[in-house]
Structures are given as structure tokens and as C-alpha cells.
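Every protein chain but one is kept in place in this view of the complex.
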Amino acid sequence: MNEQAATKDISDEIAVQINGMHKWYGDFHVLKDINLTVNAGERLVICGPSGSGKSTLIRCINRLEEHQQGDIIVDGIELTDDLKHIDAVRREVGMCFQHFNLFPHLSVLENCTLAPIWVRKTPKKEAEETAMEFLEKVKIPDQANKFPGQLSGGQQQRVAIARSLCMKPRIMLFDEPTSALDPEMISEVLDVMIDLAETGMTMLCVTHEMGFARKVAHRVIFMDQGEIIEQNEPEEFFHNPQSDRTKLFLSQILDH
Amino acid sequence: MSTATVSSTDQGFSLLRLWRNKESRSVIIQIITVAVLFAFFAFLISNAATNLERIGKNYNFAFLWEASNYDISQTMIAYTSQSSNFQAMIVGILNTLMVAIFGIITATLLGFFMGVVRLSNNFVANRMVYCVIEFIRNVPVLLHIVLIYGIVVNVLPHPKAAMNLADTFFLSNRGLYFPAPEFGDAFIFVTISFVAGIIGAFLFARHAHKVQDDTGKALPVFWASLGFIIGLPVVVYFISGMPLEWIPATQGKFNLKGGMPLKPEFLALWLALSVYTACFIAEIVRAGIVAIDYGQTEAAHALGISSGRSTQLVIIPQALRVIIPPLTSQYLNLTKNSSLAIAVGYMDIMGTIGGVSLNQTGREMECMTIVLVLYLAMSLMISAFMNWYNSRIKLVER
Amino acid sequence: MIKTISGIAAFAAAAIVSAGVSAGTLDDVKARGELNCIVTTGLTGFAFTDENGRWDGFDASYCRGLAAAVLGSGEKVKFVPTTGKTRFTALNSGEGDALFRNTTITMSRDVDLKLTFLGVNYYDGQGFMVPNSLGVSSAKELDGASVCIQTGTTTELNLADFFRANGISYEPVAIETNEEGQTNYLAGRCDVYTTDASGLAATRATFDDPGAHTVLPEIISKEPLGPAVRQGDDQWADVVRWVLNVVVAAEELGITQANVDKLAKGTDNPSINRVLGTEGNFGELLGLDKDWAVRVIKTMGNYGENFDRNIGPSTAIALQRGLNAQWTDGGLMYSPPVR
Partner (left out) sequence: MSTATDTVPASGAYEPGSHPDLAPPPGTTGPIRWMKDNLFSSPLSTVLTLISVYIVYTVVTSAGSWLVLDAVISADSREACQAIDSGACWAVIVSRFNLSIYGFYPDAERWRLNLAFILLFVALGPILFDNFPARKHMMKFSMAYPVIAYFLVVGGMGLEPVSTHLFGGVMLTLVIGLTGITCSLPIGILLALGRYSKLPVMRMVCTMFIEFIRGVPLIALLFVASVMLNYFLPPGVEFDLLFRVLIMVTFFASAYMAEVIRGGLQSMPKGQFEAADAMGLTYWQAMRLIILPQALKVSIPGIVNTFIGLYKDTTLVLIIGLLDVLGIMRSSLADPKWNGLAHEVYLYTAIFFFISCFAMSRYSLYLERKLHTGHKR
């Protein structure tokens, strides 16, 4: 399956492995027999029409959603009902949401230091130093003492990325990070994500930003109706889609 | 259910593993909760049993069937001091229901009226109602009750000098006396025609709805209903030879005799509860109507719907959706507040079974159990009814 | 939730621990250093608070006397005001140690409510008060009248019986406290106020024009008023009973608040000596000390003094001794001998 995993910054270590995973919402079969292996350092873009289950898939990876059948192994830890495993996985996996989900009652800095202090038990001072470091990386160190409500959408999403990075995660999940943003703010978030990609972070990204996919992804996955229809290197994927559904989807999003 | 097995890295003993497992942990927590609660209640009940035994009492409801030995002034069913405590309880329940229902009706009417005045742009009326509302709702309802009772009893004249309206209505510090109806044999026809009128009005409304759906023609539903419900019984009443007489109260040696009295205790409780609750309802109504975006009115006007119609078709249905839930809790509050009857000696549930019966028989546990169950049942019934109504108007709105 | 439960558990545990072992009431009171005495919420002359919030009155004096006997000071009393309705529960639930609240002794209260009555400190009967303006001279003429009646009292039951027996009707106006009854009666909410004759007199005394109101001649019941304690604590019952008796005995023997100190030094009258503890060891037998009676009399006076000071002819309430005179004066006040 993972034929083209030979790019130089991808290691052989497996970051996420999903075998024969199914999920239902009540009677509705959202994910059907998902098999997916992501190596450490690999950057994956998942696309597909809305309702295709792509968000659900990455939310299964840190168990915001429970799967009902199959295995998910993240960073060598199998996701089961065992709370210790879940906690361990969540410590290693960072996530950015479509609506940022920053904590409005905490300042930007507090947002960033909360999890390191409470989950990783980092001393406050150290946590703040780390946080400032990452805030600089996302280019908003000057906003550290503001509240999320005072920032623009693009800035908020960058804070959200910094917040996740403060936990020093090994894997980052992005759930449509730019789709709630005004057009002029998309690029500032994408720039940060591209910078992040250059550090060699394992990234799973649900997005419709095909430019981004072209630029950084090792692999693009297309999902529809709960199935992985097609996966390929970006260039191949865009220029030579195999299935009809992919072609239709690409024609819709690339034409507009 | 996850079919995944617990991975082999797990060590340690199984209880810890159960605690670490998300599902079994929730089961464990719940079992512990139930066990602790059970133990707690067992503790309470065993204490109660020990204590009752210590003073030689038991827990049984046989006293309900024994004679109550006390009199009650306002009863809706036949009741004497020889009736049982159970009958006294029924009297109490009916009295509670009566004051609650009367209260809910007047509070709603008064509340809607005040709410509408609060929305009017008439400065003086608006401010005046605002002051009244603020004053009344920031003073405890118990104070209103004793204050109004004090006014009714102290300010109104003695029955000998009762305020008298056309020798039919009398108002004194012994209460408000209405004439009592006396039904002739033929009155049954009027009753039947009234019921028939309601059914007729209902059928006509359905028919009118259908006609409007089919042809677009609006039939005069309101006037027709009025004709069916009021007109028909009136006609039957005259045809059957006016089989209803109203007998006003007359002066007795001490009191007014006969008639249908509303006792001062009832009046005080009813007025206080109505006025107090009405102030809350007024604010709910105002907030409900204000909450409807002015754009809705503008949209209705833009569609050419008349002002009155737009209120009826657009504003009210939406405002009701906002108004009903808080209104429900006001109705519940009013019903529960009616238990303050005890402050003026109105014999409601708290006054009969929770008051005199409790005291004369010394059966605190039994009586309080009954009281709690009765109020709970009443509250649940009102919530159920209002929830039903709420879901209905939601449906209509869609 | 776990927190709540552990909180409740800890709380329950603390409550149990703090309770310690419950001994007899006498020991409890001594240990507490305070007597919890159940009185009425306010009845002029019998138990009421003055402007400084101090309890006073015929019944309240007994509380002070009892506290003086047990604890050495008439000030070590906590008054628990109750309505007609809450008084027995207050006693049975342990909120009060003794009930001095013009309470009628009846068989059912004694037997069914599990109280122990200790004797009579005031012989009363239920009467009716009406304004003169009604022109009523007998209770039998009250057909159709509105009657103010305190709920949860024996008077309420007597009233129902009386009207039923005479085949006349009435409108009961339920009230909770004497103060409410008085307000309602004066405002004309009811034509008649019925309660114990002593209470009627006390109430009438507070009116602007007491002469405008008549207490009707019918006394429709026997109302022997007396203190009560919880059943099953004989030692405590004895203490309260003998406080009750000793003030009557004191009046009979001529012991007064003024001369008790002098007499307590010893007299030639063995009866007085026994009462005041200079002879015999009755105090110890009761579980008190030998001066207990001296303190009682010093605190509340003898029966006659207490009566005169609070409700007697010279007070506004102006009750005559009547049945409550000493047996030597033809009354019913008769203390068993202290010997």
C-alpha cells in the first residue's frame, strides 16, 4: 500500500497504523474498512466531499470518536477503552480544529501552557518559555497576553497550532484548519503549517487547500462515503486520478 | 463495543485494569454511587425506625380513616368534623387546586396586560407599570400575602355594612359574596347544548381550515365559534324556560348567609399570588416579544400582511415559543407558593393534612410523606401539560 | 459526585461522633449548660418577649425556675418558641427538654403522642369572647358566627364538638398564633374568639377598650394546663414535676422570694426545712443539690407570686385566682407533701 514512502525525511518507523477499522453512528456506517499506515515524518492530506468521513477518521486517531471494529495503533499504543492508553495517545498527538477551539477565558499564553502544566506536569516557567518559543514560530509572540477574542481568525488558528505544539507532539492532526477563515487569512495559517512541515513533523491534514497538498504532502488520500477511494503522491493524484469519483471531485474544487 | 483486546503491555492486577478501562470504570463508579446512596438511605431509614420505636410510634396510614374532629370553613365537598382525615386531605387538595387554577388564570391575564403596557410607547403608563412590577417582585410573596390579608380584613367593612352592588354582590371583610346558582331540572338541556356547542365549534373550525386550504376563502371562525359556544346554550336556556336562578346572599345575624362566598383567606392568597406572579409573567412576555427580531415584522409588512395579521401569524407564534418555558416555571412557582396559605389559615394541603391533621394525630412522618407526594404529583402534572403544549406549538410553528 | 458522597459520609460520621453517648435528659442539660424550654411564640402574661428580647411571663418563669434548679441560674435557658402545631414535635424531636406552653393535658396526648404530663400549673377552661355590640349573652346564640380558632389545639376539637352537640353552625377562621387571633378578632374578621379563658382574659387586657368585650359564661371544656416532657425519662420527669410542686408548696408554707434566703438558714418548721433542703436529702435524690428549691423560689417566686406578678388581678390581664387558689383557700392547687 505504502509504495511511495521513500522520500528521504520519512523514516521506517510507523506512526499510525489503522487496520480494517469500521465505525457507525447508530445505524449509519460512517467509516468502512479503513486500512492506513502513516510513517513517522510523513505528511498526509485527506480530502473528499463533505460527509465523506474524513474528519471522523482523524478524530478516531486521538479517540475523540470511538471506532467499533478494527485496530488503531498510534505511536505503538493501541487505542482501546483503556484510559491510560487514551491519555498516552493524546499526549503524543496534537490537534487543530476547524473552529480553533481556543479557550476564550484564558490568555493566549495561558492557552498554550495549560496542557504542558496539567498534563505533562511541566514547571510553569519552563512551560511559558516553551510557549513563547512556539508563539514566535507562529509569528505572534506580541499577542501572548491578549485573549483569543481579541485576535483575528488567522491569528487564532496560529495560536491553536502553537498550543498543540507546546505539548511537543509527535503527530499533528489538522481538521480543516482553514475552512472557517476569511480568504486573506488562509495563507498566514498555511505558511505556518508549511514551516511546520519543514521540521519533519508527522502530519495528517484534512483540507481542501490543494496548493498546500501539492507543496508539502507526501501522499494525498481521497475519501468518499466512508471509504478510502484513492491515495497517491500529490502530482500523480492531481494529474492522473484513477477513479471517477476522484475526477468529479477534483473538477469541482479545482475549477471554482 | 470495541472488539480490540487489551494490549499485552498491561500488567498489574485486574482491579486496577478494570479501573483503567473506560467502560468498566464508568460501571464501577455507578455501582459505587448506587451502593453509597443505598447505604445512606438505609442509614436514614434505620434511624427513623429506631427513633420511632424509641418513642413508641409506628408508621402507618390508618389514621387517614379516622374522624378528623375539626371543621374547615371553605370546603368544596361535603365535610364535617366527623369526616375522616382522608376527606380533610381531599378538601385540602381541592382548595389548593382552586387557588392555583384561579391564580394561574388571573396571573396570566394580568401579566400579559402589564407586559403589553410595558411594550407600549406611552411613557407614563409604561413607567408606572415598571415601578409597580419592580416593587412587587422584589418583595417576598409571603409579605404580599399577609399584607393583602391585613388590608382585606382591616380595611374592608364589617358584613353589616358590606359594600353592596345591586343586592347581588357583597364585599366585606368576611369575603366577596356572589349569588349562588340554583339549577332547575331543565338545566340539563343547557349543559348538553353547551357541550354540543363546543363540539360544533371545533368541527366548524376544522371545516373552515379545510375550506381555506382548498379555496383560500377565510370563514369567520371566531364569530361562528362564539355562536356555537355561547349563542346555542343561550337559545336553549330561553326555550327551556330559564331553568337557572341566582340567589344572592342575605344578611344573617352575624354573617351574610347563602350565596357563593370567596373567603378573605382565599382572596388574599389569590390576589397576592396573582399579582406577584403576574409581575414575573409581564417581564417574560415583554422579553419574549422583544426577542422577536423587528425584521420579522418588517418582512411580514413587506409581504403585505396587515399589522394585526402579522402579529397573529408571525409574532405571537414565535414569541410563544420563547415565552412558554419560563411561563411554565412561573405556573409551577405559583402552585408551590400556594402552600403559603398556611400564613393566613387558608386550608389547603399544607393546612389540612400537613397542618391540623398532622398536629391532632401526631403523625408527622406519614403526613409529610403525603404532602410531599401530592405536591410532587401536582408539579409533574403541570410540567407534563406545559411540555405537551410547548411541543404542540413548536409543531404548529414548523 | 464522588466528592458529594464522601462529603455526606464524612458529615454523617462527624455528626455521629459529635453526638457522643446520649444519657438522660438531666445529664444532657447539665452537660449542655443550658435548658431548652419550649414556650409559645407569644401570649401576653404567659410567655412573651419584652422590648429587649427577654422572655417573661407565667410559663416563662417556670422555665427559669427549672433552669435555676438544674443549672443554678435562671438565665441559662434557651427559649424555643413554638406554635400550637409545632410544639409536640419540638419536644419529641429533642429540640426542647421541657414544654411549658399552656398545653392542655388530655389522654390522647399523654398516651398517643407519647408525652409525659407532670401536673397542672393552671386550671383553665375554654371560653368565648364577643364584642358587646353583638348583643350575645350565651354561646348557644352563636349560630352562623365566624369563630377565630387556633389550629392544632384542643380548643379546635372542643369547638367542633360544642357546635355539633348544640346543632348550630359556624365558620371556623383558622389562625396560627394568639397574636393573629387577636388581630383578626379586632378587625372583625371573626365575631367570636375562642381559646382558654385565661388566654381570652390576657388578650382582652391588651385591647384599647377591654370593657367593650365580654367573655361569655359558658366554659365548654376542662383545660388543665401543665408542662410535659418526653416519655420514658423518669428522672427528668421527676425534676420537672417537683419544680412544679415545690412552688405550690412554697406558697402554702409562706415561703416567698423575699424571705427564702432567711428561711433557708433553718427554721423551726420541718416542712419548710425539708422544702428548702436544710433537712433531708431530697435534692440529691432528684439528682440535684440540696439548694435547688431555694434557687427555684428565688428565681420565680412561689406560685402565688408568679401568678400575681404575671397574670394576677393587679396586672393588665387581671385573672382571679379562682380554681387556681391554694386548696386551703378552696382552690385546686395542692402540692403533695415534701417528705
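To keep things simple, chains are lettered A, B and C as they appear, and every chain counts its residues starting from 1.
The working rule: a residue touches a chain if its C-beta (ideal position, glycine included) is under 8 Å from a C-beta of that chain, and two chains touch if they have at least 3 such contacts.
This one's a predicted model, so the numbers in the text were calculated from it and none came from an experiment.
Considering the whole complex, the hidden chain is in touch with A, B, C.
The chain not shown here is touched by just one of B:Leu143, B:Met163 or B:Leu244, and that residue is B:Leu143. The chain omitted from view is touched by exactly one of C:Asp143, C:Asp161 or C:Glu179, namely C:Glu179.
Of the residues in chain A, those that touch the hidden partner chain are 62, 64, 87, 90-91, 93-95, 97, 99-105, 114-115, 118-119, 147, 149-150, 163-164, 167. Mapped onto chain C, contacts with the missing chain fall at residues 1, 3-4, 15-16, 18-22, 34, 41-42, 44, 48-49, 51, 53, 78-83, 86, 89-90, 93-95, 176-179, 182-183, 186, 205-206, 208, 316. On the side of chain B, touch with the chain left out of the figure occurs at residues 26, 29-30, 33-34, 37, 44, 47-48, 50-52, 54, 117, 120-125, 128, 134-135, 138-143, 146-147, 150, 154, 332, 336-340, 342-343, 350, 354, 358, 364-365, 368, 371-372, 375-376, 379-380.
Quick note on the criterion: only the chains that are shown with their structure count from here on.
Minimum number of contact steps separating chain A from chain B: 1.
Comparing each chain's Cα centroid with the centroid of every protein Cα atom identifies chain B as the most central. Centre-to-centre separation between chain A and chain B, using Cα means, comes to 56 Å. The residues of chain B never reach two or more other chains; the list is empty.
Within the complex formed with chain B, the chain C residues making contact are 1-2, 5, 8-9, 12, 84-85, 88-89, 92, 112-114, 134, 142-146, 151-152, 156-157, 159-161, 163-164, 170-176, 180, 183-184, 187-189, 191, 230-232.
Interface residues of chain A, counted against chain B in their complex, comprise 66-71, 77-86. Residues of chain B touching chain C in their complex: 29, 32-33, 36-37, 40, 43, 54-57, 69-73, 80-82, 150, 153-154, 158, 173-174, 252-255, 257, 264-265, 342-343, 345-347, 351, 355-356, 358-362, 364.
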